[in-house]
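For this view, one protein chain was removed and the others were kept in their places.
Per-chain residue numbering starts at 1, and chain names A, B and C are given in the order in which the chains are listed.
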């Protein structure tokens, strides 16, 4: 509809696919956002159902019903979030752009610039390759300026957000010895698997239990790898092993890198603190302190700790976030705020729920 | 095949429907049972798959594959367990009995003598009403003598086992004032909901959460009610509210009864201890001690505590069991041991897994 | 300091005992409260430590340090919350009142009007019996008018809030047959046990496990009982059995009452909806819907469902709340808002964290 900059005006918000965990998280956050007006929420399967009947936590906060996608007037919105499976946003993006609606896709359609890589990992042709050049990879701390003027944001995957914000200060300065691979051993709560009826993620299967998965290939590997090469300007070897942890929310990535000779001598703690000193949502912990996932539960915060293994010349990074907030819906709203010239923390001043 | 009494001979065991939680629990227990030889395990959906590929915990203990039900030689078994949805056992029982195979049904087909009640609650006609008179309700501590000579055992529901063993000493002696309802507030771990792909029992939905359910009618209500009337010889009013608790296994029932005037004066602790003094699997806790569900995890034990609310003339009972063992597979094996004249604890000397 | 009514002025807040779960929950909620200025937080053991070093979730939101109680200028505050063990508030209340500071005690010192009952259950003499007549029992939905003009609020226990708000509509109208006892079977998450180093509440002891406790007497029994008698104007028999559930937060009470003959004929659903129609934090669920604890996680909401067992003439109530919010810190802030003439939901518009 419009791309005017607003302040106390309400943005008309559309959400496509509001029945998954990223959808309900968008609803939780946007229902209290001072500049957001929830206007349309679509669901093919649940059309006609009151949103609060599916998610009673939203009673008194959201009084919309799910709309059939075919009936939804998304082009009257200011911005549309896609909280859908991969492949949906790319089929609707052009029409929305034509109607001057901005698009934030929480799936993978606009994360990878290389359509061949996309098609290899997502097993579908890309529906609008011509739009990719206009899409920005939505990590504000890395690409804020581009996001300001973008019309499409490819909101990053949850794992990539932790790995990239953990490594950016080193990559930007060329401080990693890239002759050995970067290793990310990542751990995710079960909500990362989505709200799908599946035996493997039943309470009885996932509780009091953990496992590694995706060793033979996880879709976030090419996404991270592309960004690592982008940020470093070089070819990077990257080993990525995700694990499923019996938590609802929360993600912790432990990252192992060999430091360059130059980096060995630097005060990396200071380097990180300086890199992120103006970033509201990135918290570099004091030296010696380690983060817990619950310290960010329900918030848009990401916390980073670093520890030098001096004998081996390695640096270990520990990064935590809430996979549904900074890893998905919160970052998407942060991107929305930037797209519309709002203060970046609008609606995102959230104290983590601890305990 | 045969109904001869055995001691060090191996019973040939068939399991129909081995892919659910009661199925894998039968496999866990029977794989170490000294008189059991796992012979056939059927699954329509998984025929050909090695059991241990579905349940890696059974690697090196079970080397059978799932068989298609249509191909399974169940009539060569000594006993067949049905770990199936309701309605399966009643369609196959007659043929097995004709082949002199004993039947233990872990579903509801042989729990209710009144077919009208069965059909009301299970929404299907009963397939073999003429066999019901031969079926015994399989709580050994209540019906051991009948089980000895039975050919069909209707293995009880998990909730009923706790409520009935908790109340039997009072009901048998007419010590409850039945002018007010008996109330059972029961709590179950999520494995009670079965191994089905459903959103409601996903880890993310069930963890760090609890709820009551089935207030408008739970299938264990008529089962318990019928037995309460049977044990007391009178009409009984019964209120039953089950709850879902974020535990894998474990069931705790809190039962509230008004004592008769006679009972007010009795030493009920002694009465319970005496009633169960020869029962290997029923543990009446010392006065003042309360049970935890984990104190029976993985074992066939049921533990009972009683507390008199003297001012109100009420007795509160707290009963715990592992819903998959004494509440399902363990009790089924206890019944098998009785059917074949084996010591009742054969294969059931299981120290609970604590912690 | 002052008792002036404020609107955009900031109230100076003191918290005595800020290191427990109710303390950190007060901090979480007050740090975003538009009319609150966190001024003093005391802790004997942690004096000098930055609050955010103990609770990293508060980094960037709370920059106070813990103060030694002996050094704390509590009399410069507008209101002081006691998030302390029982017995502390009553030793300091008089001095604060003299300094015109309002007192909200989250412990039990001002919940019971009968000092003999207090002393029997809390094993200590009451330190300021003369102040009790000025103290109001802080459930706003029951005692709002008294709270408006009070100087001391005895913030209720977590269990009592669920039972009393569940039963009030019936008790106020005399709709319960009090010839049989009211039974409350209550279930609490482990945070109700407090942040104390104890074996019984270790993760390994409490996880995948549940138990009943306190059958021989729980301190919330006399508190609930006194209020039940107060609300009904009659003697009430009351049976209360609490249970510990492996959840961090959340409380569910299942309440069983015999309806009076008059009540049998009434539309109780309508009665409840009408009673609470103007109450922002009490949500009577539509008939047939049952609440989950997670539907209130992190919020000040309480949700109530009712189900008539017509054959027995009983009503079953299911009530859920977050024990740390409506059951403690949230209700305390709701009381603060009333004490100072603020809109009652100020700082309490919290969308529950689901999932």
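As a working rule, a contact is a pair of C-beta atoms (placed from the backbone, for glycine too) under 8 Å apart; a residue touches a chain by one contact, two chains touch by 3 or more.
Please read all numbers here as calculations on a predicted model, not as lab measurements.
Asks: Which residue among A:197, A:212 or A:270 touches the omitted chain?
Replies: If we include the chain that is not displayed, A:212 is the one touching it.
Asks: Which residue, C:191, C:232, C:295 or C:334, contacts the hidden chain when the whole complex is considered?
Replies: Spelled out, the listed residue whose C-beta touches the missing chain is C:191.
Asks: From the listed residues C:246, C:298, C:313 or C:352, report the one that touches the chain absent from this view.
Replies: Hidden-chain contact among the options goes to C:246.
Asks: Which residue from A:95, A:124 or A:239 sits in contact with the chain not drawn here?
Replies: If we include the chain that is not displayed, A:239 is the one touching it.
Asks: For subunit B, which residues reach the chain that was dropped from this view?
Replies: 21, 24, 28, 31-32, 55-61, 191, 195, 207-208, 248-249, 280, 283, 285, 289, 291-292, 294-299, 301, 303, 324, 349, 351-355
Asks: Considering the whole complex rather than only what is displayed, give the residues of subunit A touching the chain that is not shown.
Replies: With respect to the unshown chain, the touching residues of subunit A are 180-181, 183, 185, 187, 189, 204-205, 208-213, 215-216, 237, 239, 241, 243, 245-250, 252, 254, 256, 258, 288, 290-294, 297, 307, 309, 311-312, 314, 316, 318, 355.
Asks: Applying the definition given at the start, please give the residues of subunit C touching the unseen chain.
Replies: Counting over the whole complex, subunit C touches the hidden chain at residues 21, 189-191, 193, 195-199, 201-208, 246, 248.
The rule is simple: only the chains that are shown with their structure count from here on.
Asks: Using C-alpha centroids, which chain lies at the maximum separation from subunit C?
Replies: B
Asks: Since subunit A and subunit C are copies that touch, is their contact same (over half of the numbers shared) or different (under half)?
Replies: Here the answer is same, because the shared fraction of interface numbers exceeds one half.
Asks: Could you work out the angle of the rotation that brings the CA atoms of subunit B onto the matching CA atoms of subunit C, rounded to the nearest 5 degrees?
Replies: Going from subunit B to subunit C via C-alpha fit gives 180 degrees.
Asks: Please work out the Cα centroid separation of subunit A and subunit B, and write it as a whole number of Å.
Replies: Distance between chain centres, rounded to whole Å: 46 Å.
Asks: I'd like the Å distance between the centres of subunit B and subunit C, where a centre is the mean of that chain's Cα atoms.
Replies: 40
Asks: Per the centroid of Cα atoms for each chain, what is the distance between subunit A and subunit C, given in Å?
Replies: About 37 Å separates the centre of subunit A from that of subunit C.
Asks: Would you mind listing the residues of subunit B that make contact with two or more other chains?
Replies: Counting only residues that touch two or more other chains, subunit B contributes 189, 204-205, 208, 246, 248.
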